[in-house]
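First the structure, which I've put down as structure tokens, then a few questions once you've had a look.
A single protein chain has been removed from this complex, and every other one stays in its place.
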């Protein structure tokens, strides 16, 4: 394909616009990395400073064109991450961003400080939007002041690129987006999952042990496109669109709506080659329209 | 079926828990009313004081397990409603609630006053959550103070039952729910559509002429169940669950999650008999569990 | 308007690009008139029904003609004799035949031919002479089953019949004009014959008049429902500028 798919997302130069979404690609080491030529970047599973066992099962439920998950940020903690995964990442020819989590702005900052400079860590995605933990998580993403505080705390401890992962559970995402931009974010990932619930009609209780979970998959795409578009209109930093992308056309909707790059999550579960498929489909679309680079794709982005 | 399906939603005694959702059943007069035995009530298409032409086309887009609509509250205005539809409603053996809309609290109040006492009008559903109009609509539903003000304005002008239709586009629906309860609402319909957008890859512009639309259908159900549950936990007045119900099991999820009744919307487009199917399926579920009335259905409703 | 479960009676491929599928549905076949449509439910399949003009209605079988372009039509193409689908119909207002006409021109572009077989039948029943005018991109496209009527073909590329638009190819002196095809063709029809009757297409949510999704902008202001007041309109009554014309699957028409 002769189309130039490279894209600069702030300081990060990606060879393609399709990024693996946090929590849906593990640490990139679980599955043999087929077709890595198409991987723009990986965002690793959300990590805390300390190990976390996560939520009890059942943790997932399928829903119409979507799924609810309540994993609860199970993870080995930062020291195991540095020991077990970062050395592998350091050998790869595409960037890995670490999705960082904390119960306070201080914890986010410490996590960034600990990972800053570790070979293999190319940047951070600040998760202020996880619906599946009792402390922290979505709370920070709901409130512009808290989101900015967390962003600033991380900014002070690293010069690596920082993306902030926004929650959709707000009345006005533009306010949060601007708060994060002002606090020093280099990019915004829009969006995380929507809170949902499903009831088991045998037990008359929620199907998920955590009661609620985060909705992902094609069901949320129209909402995610809208929110990513609202965020992109509100800020000058790049927005990385995420939510329900299965096909190249889905990804193109986000890109036209003003995103610089996209993340593919849930689709990978059904199709481990989803990222390559989306990448190649975007290139084919551009080629069919006679465009020689992704940068030439028309955008629909009236400014506020 | 020997199961007692009657339910009291505040002052309104419904013969069954399944209600036709506003905007998806017209004025109840467009389609021959098959199987009306199963209709708990109808909520009529949203009306303003004055006629409205609505939004330009395209007004709808199909999405995975859902659809976006941006009708824009097209309607003939209250006088034509009273002349053309209320007399027909007065002859029916189930209640019709009017979904009322305005650009200010005063307008909502005037609409209620004009309709109060008109034969055929059994109550009101206050729409403070329409995403498809420039003025009013969702704005009132985003803000607890504005929602309460509209509710109180209607309360002052009528003794008929008032349901307030809540928007899902808020970080904490409980706050809005309590505000409407305090302002005199008799019930809460939860929820209206979620804002979404879809991009046309031929024109590189939004598919909907209004640019954004409201997402409905099974895609939103897990979120709607969660929001209806959050509302039901927050208030003592009945909650009417709405969002993505296609089957009896879907409706039962809302009922178990604390709703007194449910509304069926988009599902009617594919299946004009959806309401009867859902009604009968709920009765069959109760019977299979050896329950003799809907009131005996176990609920999962931990109070805040 | 009826909702019924119909059994697939037959499937045909009149041309390389078009397919015809017939449903055994006497309760619709009997009353249906030219320009009306059925709304087809595909399960498992997309959330909404898909509206299709009734192409023919003989012996209790309702036929529709389509081109597989998307999710719904792909599922339609998978149906086999004996399969069951739910149909809603007949829906919408049909073409009306003016008692003053002595002849009628049926002007179609691409899949706009769909309502014309019934229109010819109804016209003949009303004692009218029928002239078919069908526009296509190239000669490989469907030619209408014009059963001895006068028939004119126009092709974009001149590979058969008139070189150019179907509208330009219509002979002078026809009585009534009934048209169906891409919106830009119908706009041209409106310019030449304000009183022509045209069948338009819009996205539809319900097909039964309850959702207001199928808005057709009117010259007089406001919107009608294509599924209820339409899909047949007096050509000059439609605000063609405001009617979306980017119905992509019809682009090949």
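To keep things simple, chains are lettered A, B and C as they appear, and every chain counts its residues starting from 1.
The definition used in the following text is that a contact is a pair of C-beta atoms (placed from the backbone, for glycine too) under 8 Å apart; a residue touches a chain by one contact, two chains touch by 3 or more.
Only a predicted model underlies this, so the values are computations on that prediction, with no experimental measurement involved.
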*Shown chains touched by the chain that is not drawn here*: A, C
_Chain not shown: contacting residue from A:69, A:158 or A:189_ = A:69
*asked:* Going by the contact rule already stated, which one of A:58, A:77, A:184 or A:281 would touch the omitted chain in the full complex?
replied: A:58
*Which residue, A:17, A:123 or A:218, contacts the hidden chain when the whole complex is considered?*
A:218
*Taking the full complex into account, what residues of chain C touch the chain not shown?*
44-45, 75
*For chain A, which residues lie in contact with the unshown chain of the complex?*
23-26, 30-32, 45, 53-62, 65-67, 69, 71, 74, 200, 202-203, 209, 217-218, 266, 268-273
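Please note the rule applied: only the chains that are shown with their structure count from here on.
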*Considering only which chains touch which, label the overall pattern as line, ring, star, complete or other.*
line
*Can you figure out the chain closest to the middle, judged by Cα centres?*
B
*Per the centroid of Cα atoms for each chain, what is the distance between chain B and chain C, given in Å?*
35
_chain A and chain B, separation of their C-alpha mean positions in angstrom_ = 34
_Where in chain A do residues touch at least two different other chains?_
none
_chain C: positions in contact with at least two other chains_ = none
